[in-house]
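Complex shown without one protein chain; remaining protein chains in place.
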Amino acid sequence: MSLLSVEGLELRHGLLEAVRGVDIAIAEGETVALVGANGAGKTTLLRAIAGAHRPSRGRIVFDGRDITRLRAHDCVRMGISLVPEGRRLFGDLTVEENLLVGAQRRRGGHWTLETVLEAFPMLARLRERRAKTLSGGEQQATAIGRALIANPRLLLLDEVSLGLAPLAVDAVYESLATVIAQGATVLLVEQDLTRAVGVAERVVCMLEGRFVLEGRRGELTREQITSAYFGLSRGAAA
Amino acid sequence: MTWINDIVQGITLGGFYGLLACGLALMFGLMRIINLAHGDIAVLGAYLVFLLLEHWHVSPFIGILPVLPVMLLLGYLLQRTMLERSLRSGLLVPLLTTFGLSIVIQNLLEQGFSPDVRSLGENAGSIATSSWQITSKLSISTIGALTLGVAIVIFGSLQWFLSRTQPGRQMRATAQDPDTAELVGIDSRAVYGWATAIAVAIAAVAGMFLAIRSTFFPYAGPDNLIFAFEAVVIGGLGSSLWGALLGGIVLGVAQTIGGQINPEYSILAGHLVFLLVLASPRGGLLTLGAGGIARVRSARGVSA
Partner (left out) sequence: MSAAAGPVEAPRAAVQRWTRVSAGFSSGFLGVIALMALVPVALGGNTVQEMTTLLTFVLMAVMWNALAGYGGLVSVGLQAYIGLGAYATVWLASHSVSPYLAMVIATLFCGAVSVPLSFLVLRFRGAQFAIGTWVVAEAIGIYVSFDSSLGAGTGTSLTQLDAYSQGPRENYTYWMTLGMTVFFVGALFVLLRSRLGSSLQAIRDDEEAAASVGVRVVAGKRVLFILAGLGCGAAGAMTLANILFIEPTSIFSVNYSAYMIFMVLVGGLGTFEGPIIGAIIFYVIQNQFSSNGTWYLVALGATAIAFALFLPRGLWGELEARTGIRFMPLGYRLRASKAPPLRDGAGGGAGP
């Protein structure tokens, strides 16, 4: 019984079709990486799962419940948390306030303010700082912490490495490894193929709104993924 | 030195303007809504207290207490039914909604209560008329001091609520980024509902003070509305909530001093000080662009 099941999902931006019918099932404890070029529809898909984008067709089933029409804040209460692309912290709130604002009293669990600060030690001394004064890596850590503190059963991560220095990305992925080791179910969008394959058991490649490749870590070669990523195996051969 | 007396009087008048402006600043800071019915809502609050006092002969300060939960509910409903929907259609549509609401309130009040000018000063008893003599030249009216005191308490409580409580934190987060607020589990619609509820309830308190300090009638809303707006803008749109109180005080002092020069000049003096502050480099006294619930976001133009 999968934790998350997406069936025939279609997502639009106005008249533009961003996601044209995708199916995926994620089991509890799995880590799945969603890769693809810009504009492939990855962010839209994550947002739809998180409840921030209403599907025009299809279903999203989470833990047996149909959550297709559920609004984002209700999805959080059900146990789905999204770390949005670009961090999107509340700039004028302090780090501590950013973390606390995501706390859901009704969901118990491992993650509290203290445990999050333990998992991201760099944040401990930044507690009182306004979020907009932080560096990219610090902001990313805060954003992940903010999602974790809701004790999600499904963690969605959108481009956590974007705009960060390599060292900062290392730090983020180290913390992520800890989170995954604790049994979290993770679906992450990642442009950096190496990182994606390094952390995920399953890789899905998306192109122009559709899944074009799917496989387990060991099964796929880099060449296969790259080819699917750019759509090289399609196109006119005269 | 009557000037000191005037300044003190102006400050207490500013307390009233601050109370009037508080709800407006909250709604604008959080939702970018310019509530054209805000003055009329304050007047409605005054009428509700009046209605209560017809059957229950107590001081308006007691009478306001049961009115507050009614106004909280009305504010919440106003947001969830009308303003929420208007906001989705574009930033200008709430102007039309609140304009319509303003007219409806004014005219329903006239139908229900007659156009007579009233006051609750008598019901308030000696508080409305007494004053403290501090020195031979300086006295403060009791009601003035009370208005200012209540304003400071309300502003302080609201600021504390925003900074130190979870719902307050959620409000500030929603003010910054409503989309991401939803993503972290905040029901932005409920947050907006509560903000409007609080704004309307505070407006009712301001209405009560209006009724005690001076007079009210069904069409008294718009005259007071412009003072509330002036207070908010003088205080600075990028400032914390206290800006509205500070702006109110500046306005009150300007009006009182202007009135000393010539009673006809009082309101004009307020307008001139407003324009002066607007013309200054920062465009507002506390415009810092940082902190608090009200932020200056670049206006994205008008969407139809």
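Think of it as A and B in the order they're written, each chain with its own count starting at 1.
Everything that follows uses one rule, which is that a residue touches a chain if its C-beta (ideal position, glycine included) is under 8 Å from a C-beta of that chain, and two chains touch if they have at least 3 such contacts.
Here the structure is a predicted model, which is why all the values come from computation and not from measurement.
Colleague: Among B:A42, B:A124, B:I186 or B:V233, exactly one should touch the missing chain; which is it?
Modeller: B:V233
Colleague: Which parts of chain B face the unshown chain closely enough to count as touching?
Modeller: Residues 28, 32, 34, 36, 82, 85-86, 89-90, 92-97, 99-104, 106-108, 110-111, 222, 226, 229-230, 232-233, 237, 264, 267-268, 271-272, 274-275, 278-279, 283-284, 298-302, 304 of chain B touch the chain that is not shown.
By our rule, only the chains that are shown with their structure count from here on.
Colleague: Where the centres are mean C-alpha positions, what is the separation of chain A from chain B, in Å?
Modeller: About 43 Å, centre to centre.
Colleague: Touching chain B in the complex: which residues of chain A?
Modeller: 50-52, 71-73, 76-77, 81-82, 84, 88, 90-93, 97-98, 100-104, 146-147, 150
Colleague: Show which residues of chain B lie in contact with chain A when the two form their complex.
Modeller: By the definition above, chain B touches chain A via 166, 169-170, 172-173, 176-177, 179-188, 290-292, 295.
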